[in-house]
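Only a part of the assembly is drawn; its chains keep their places, and the rest are absent.
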Amino acid sequence: MFSITVRDHIMIAHSLRGEVFGPAQRLHGATFLVDATFRRPELDADSIVVDIGLATRELGGVVGELTYRNLDEEPDLAGINTSTEVLAKIIADRLADRVHAGALGEGARGLATVQVTLHESHVAWASYERAL
Amino acid sequence: MFSITVRDHIMIAHSLRGEVFGPAQRLHGATFLVDATFRRPELDADSIVVDIGLATRELGGVVGELTYRNLDEEPDLAGINTSTEVLAKIIADRLADRVHAGALGEGARGLATVQVTLHESHVAWASYERAL
Amino acid sequence: MFSITVRDHIMIAHSLRGEVFGPAQRLHGATFLVDATFRRPELDADSIVVDIGLATRELGGVVGELTYRNLDEEPDLAGINTSTEVLAKIIADRLADRVHAGALGEGARGLATVQVTLHESHVAWASYERAL
Amino acid sequence: MFSITVRDHIMIAHSLRGEVFGPAQRLHGATFLVDATFRRPELDADSIVVDIGLATRELGGVVGELTYRNLDEEPDLAGINTSTEVLAKIIADRLADRVHAGALGEGARGLATVQVTLHESHVAWASYERAL
């Protein structure tokens, strides 16, 4: 199995709902390092997993919709508890949509999975992987 | 599949038995960065893998039983060759016990696996993953 | 010259005032890794720069006053533009106050400087150093 | 499942063929951090995945055949488009050959897989995993 990963980041404000979140129920914020990993069993005709330039551009597009915002007030996220795990899934799903729409190139249609890892600090991170 | 990871560390002395360990047969020591990763296919009712506060606290409890010690003289580890791989398993097993005892919350009973990675330097690390 | 550094982190929301900040004028947030470095020309009677346990505890106290908050609404920070550079100075000044109050031990009165570095992402960080 | 990973690096020149590579079609270069991960379901008689000393030495041997070279002119790589993914596979395959030849010790014959990850920068890396 082959994979490539590209990294970007977002800087957001949000609050979390549920006693389990303790002080994170208050409005606070985070820098999330965002790692997007694409996997496939065999390389494409160019000997790559996916065009790393397109992968970087499309990841940039997805994170550009989130960064420098208060997620509590984003219409797209209304009613969603934006835990790190949930944000990883949102970013992975949006990347999957872009793959299916052809934005990562025709070769990307052969991708097997996408995984998104969000590092919220040097001591905690979360991840979500799904099929493509 | 979702995961979250929390990091802690231990600073221990020990020696290893077996010619394969070369100079590490002498009494020496290590800082191990300890990454505990919890995985499950679906999030719990709070939209998380596990309460990160409880996960951090329980990992702290497990590493607190090991750190600042000479493992060669720990009664709990008598007769055990404390290679990095074995220490990863010991920590994972102790975390599993705490999950099963309910220390990571009721939601944690839905966890699928726990993985422990021990970084012994910037150029070497070991990992162990088991079902919960 | 000797130094020791301890690391902690904060997760905060804030907005910045001034066109120079571009999209960061909106309410957003950040995880700041906080590195506090203490320097002195000679070690103290215990052969250390400062008690690393006390340094960690006091840094934890200072960052605990800031983390999981919206800095725009903190009375202590009213009227302050909380750029990364300014936050580094605030944390350094508060650590200096604790050194002068004896919270880092009597030996810490021999410290020459304190420096605080705030990492806002994997591609940007800021620092402030002052005399003690 | 257990794993151990050892890290080394190479510094090479090369060019890539195909429009998808954009400016990387020009002769340029890269430092690749090379992480080799060995996995097996159970530890060997020495309580390890593989002798870390031998793993380090053999990885050093494999990267020593590549580093400080212009890969465009290496006879062994003639006609090969040396993308990061392809280089990961080449290194993994060469490590597999050494495992099969006994260079990592008799215990290494019980290894299940080898994975090689090549970090080309702080924002991009690629990986290849294969059975042994």
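So that you can tell them apart, the chains are marked A, B, C and D in the order they are listed, and the count of residues begins at 1 in each.
Everything that follows uses one rule, which is that a residue touches a chain if its C-beta (ideal position, glycine included) is under 8 Å from a C-beta of that chain, and two chains touch if they have at least 3 such contacts.
These numbers were taken from a predicted model, which means no experiment stands behind them.
Undergrad: If 4 of the identical protein chains are displayed, how many copies are present in the complete complex?
TA: Copies in the complete complex: 6.
Operating definition for what follows: only the chains that are shown with their structure count from here on.
Undergrad: Could you work out how many touching-chain steps separate chain A from chain C at minimum?
TA: 1
Undergrad: Rotation angle, chain B onto chain D: superpose the C-alpha atoms of these two copies and give the value as a multiple of 5 degrees.
TA: An angle of 120 degrees brings one copy onto the other.
Undergrad: Between A-C or B-D, which repeats the contact pattern of A-D in over half of its pairs?
TA: B-D
Undergrad: Please state whether the interface between chain A and chain B is built from the same residues or different ones, using more than half shared residue numbers as the mark of same.
TA: The interface is built from different residue numbers on each side, given that under half of them are used by both copies.
Undergrad: Averaging over Cα atoms per chain, report the distance between chain C and chain D in Å.
TA: Measuring from centre to centre gives 41 Å for this pair.
Undergrad: Quick one: chain B and chain C, Cα centre-to-centre, how many Å?
TA: 31
Undergrad: Can you work out the whole-Å distance between the CA centroids of chain A and chain B?
TA: 27
Undergrad: Can you list the residues of chain B that touch 2 or more other chains?
TA: none
Undergrad: Along chain A, where are the residues that touch chain C in the complex?
TA: 7, 9, 11-14, 23-24, 26-33, 67-70, 120-123
Undergrad: Would you pull the chain A residues touching chain B in the complex into a rising list?
TA: 18, 20-22, 81, 83-86, 88-89, 122-129
Undergrad: Residues of chain B touching chain A in their complex?
TA: Those residues of chain B that touch chain A are 1-8, 43, 46-49, 51-53, 56, 105.
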